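Removed: one protein chain of the complex. Kept in place: all other protein chains.
So, subunit A:
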């Protein structure tokens, strides 16, 4: 395709026009709903407020250029940075566990006889239909000592659990997230499994492969793209963790206002009322999510290529 630019033929020009006809509504919405808010957040993150008047009260408030000082402030605030460490730890444990569960369930349902498959698929998927806030309230009741039957049972068995304690609460949140999203991820994996051509299984059976061998050597490698996809979604979801800690916060003395970066940005915006710093934090959060998801994609992409050549 190198060389001098080629003139479009008439048909090509027409189809380009048609394409733009389809593209324009999308582009308009994309600009309005995606690029504009990001641009606004970037713009807000570069401003700060100056106040005048006695004690800064009742006078004029002006927005002035702040350069990168909001970013500097966000990065110096250990409430914000500690949240990142926490969600990364959370992701490092919760994502593999959840993906492993989802894969296991998907493989089981794919291998099972047709009778109950539909029922179980729906049953596992059902928690995804429960909004995050409701799920957190529901589990919150199961965590609170004095009310929760789980805690009561554990206590009567002589086990002193505190689901909302300092060491445990992160994993109590992980439990809610896993409960909610395992079924969803499972469904994505099943969809990919269904796309595997039947001849492969037939060939494997003729070669005398056991069910386990089929799963290990045919199914798993073939659903790799779906595994990568669900992992990236989970990675982004982890960084955006918000509803669960927000709902559990009043119940637990172990969740602070910067428990996750998203919560810190929310509190900066709505409790402390510093929209500019909140905007800077939101931009930083988006950057980290970008770097991590693309980094992960690159990493598995590289490995994939190595695998193919090896």
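Rule of thumb we're sticking to: a contact is a pair of C-beta atoms (placed from the backbone, for glycine too) under 8 Å apart; a residue touches a chain by one contact, two chains touch by 3 or more; residues count from 1.
We take it that contacts and distances are computed from a predicted model.
Undergrad: I want to check something: the complex is missing a chain, and I'd like its UniProt protein name from "Protein FixC", "Response regulator receiver protein", "Pyridine nucleotide-disulfide oxidoreductase" or "Extracellular solute-binding protein".
TA: From the listed options "Protein FixC", "Response regulator receiver protein", "Pyridine nucleotide-disulfide oxidoreductase" or "Extracellular solute-binding protein", the omitted chain resolves to "Extracellular solute-binding protein".
Undergrad: If I consider the whole complex, including the chain that's not displayed, which of A:144, A:161, A:196 or A:288 touches that chain?
TA: A:144
Undergrad: From the list A:107, A:173, A:193 or A:277, which touches the chain that is not on show?
TA: Considering all chains, including the one not shown, the answer is A:277.
Undergrad: Among A:39, A:56 or A:221, exactly one should touch the missing chain; which is it?
TA: Going through A:39, A:56 or A:221 one by one, A:56 is the residue touching the chain not shown.
Undergrad: Under the stated touch rule, tell me which residues of subunit A contact the chain that is not displayed.
TA: 48-51, 53-61, 73, 79, 141, 144-147, 166, 249-258, 267, 270-275, 277
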